[in-house]
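FYI, not all chains are in this one, though none of them got moved.
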Amino acid sequence: MTVALAARRAGNLTELAKAVGGKAFACDATKRAEVQILFADVDAAFGAPDVVVYNASYRTRGPFVDLDPVDVEKALAVSAFGGFLVAQEAAKRMLPRRHGAILFTGASASVKGYAQSAPFAMGKFALRGLAQSLARELAPHGIHVGHVVVDGGIRSAQRPDPPGNSDSLLDPDAIAQSYLHLLQQQRSAWAWEIELRPWVEKF
Amino acid sequence: MTVALAARRAGNLTELAKAVGGKAFACDATKRAEVQILFADVDAAFGAPDVVVYNASYRTRGPFVDLDPVDVEKALAVSAFGGFLVAQEAAKRMLPRRHGAILFTGASASVKGYAQSAPFAMGKFALRGLAQSLARELAPHGIHVGHVVVDGGIRSAQRPDPPGNSDSLLDPDAIAQSYLHLLQQQRSAWAWEIELRPWVEKF
């Protein structure tokens, strides 16, 4: 598996790209032209993609009346519209081959709108609507669309499990196992959505 | 009850405004400045609103790979971002008085993403996320937020019930009865969502 990684600042990905033997690309997912160039570049470097994952999101929070509308537009653009642009380029390459998978990363906010967090819910609900529509439309063409609801905080070097509360944050590798499982499912038994949360997380 | 009506072209509302003894205003709900002016004008004409209803939506449909991204942006802007702008102006006026209701009009696409219709699902899912977040945030301040899922076609002069299939399209007055019921609910027993469909509609 060869991996192409993209972010607005490709430099942020240099280390990760090296670690996975992949290649980093610069792309603002909210700009159609940039997404088209990204996919053309990846085509040239690696060929048509088998799997495309959309993770990007933007959130802002606070009392509803204090939210800056500019941030709300950005939340919709990054969390949802970018997902559309990326999925469309992916689908264009997968449909002719009747092969491929498109995975979207959701959050608790994909299925529950929390107080003081309307913009994140708007973006993530929209992305889930996109994923569900696409699953219905593309599955019969042999393309597997999946939406993973990550319901909890994600562990990282900067954010380790709190002392005495092990595995209370989602391990990125554990999340990846479920993405991998979706990709390995036989088409007679596809899931379009899976919700992941730590064993001690309230829900 | 005095009614202020708004649309991009106020002229489209003249007749309706006359029929309900209300007043028509021009407003593009996706433009913050226009929404602010609208609310200021309504303040001046009628005082602070008791009820604000957001109906606007935009949809485009067709094979996913053929969708025009410009239309998708517009779907998010009209169906969801406009709802945010309007709700924010409404909340600013209602919170100090701890009084008021904000109602959003949803569709089948609010809870189900259909094939070939991702943009509508994106906009309507996002609006539902907004409504649910707002319900959680504003209810304890005495403001009732409601989301009505209209699951079916709406009857009109241009679109009457098909012959031999009476009441198979939602009567606008029947829909209005449920909006009115939401407004009349006592705060000890509020609904935040209600789904309406014709008796013969598949679901």
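Worth pointing out:
Chains: A and B, in written order; residue numbering restarts at 1 for each.
The rule is simple: a contact is a pair of C-beta atoms (placed from the backbone, for glycine too) under 8 Å apart; a residue touches a chain by one contact, two chains touch by 3 or more.
Predicted model only: the values in this text are computed from it and were never measured.
This structure file defines a homomeric complex of 4 copies, of which 2 are shown in place.
We take it that only the chains that are shown with their structure count from here on.
A rotation of 180 degrees, rounded to the nearest 5, superposes the Cα atoms of chain A on chain B. Centroids of chain A and chain B (each the mean of its C-alpha atoms) stand 29 Å apart. Those residues of chain B lying in contact with chain A across their complex are 32, 63-65, 67, 69, 72-73, 76, 80-81, 84-85, 87-88, 91-92, 95, 109, 112-119, 121-138.
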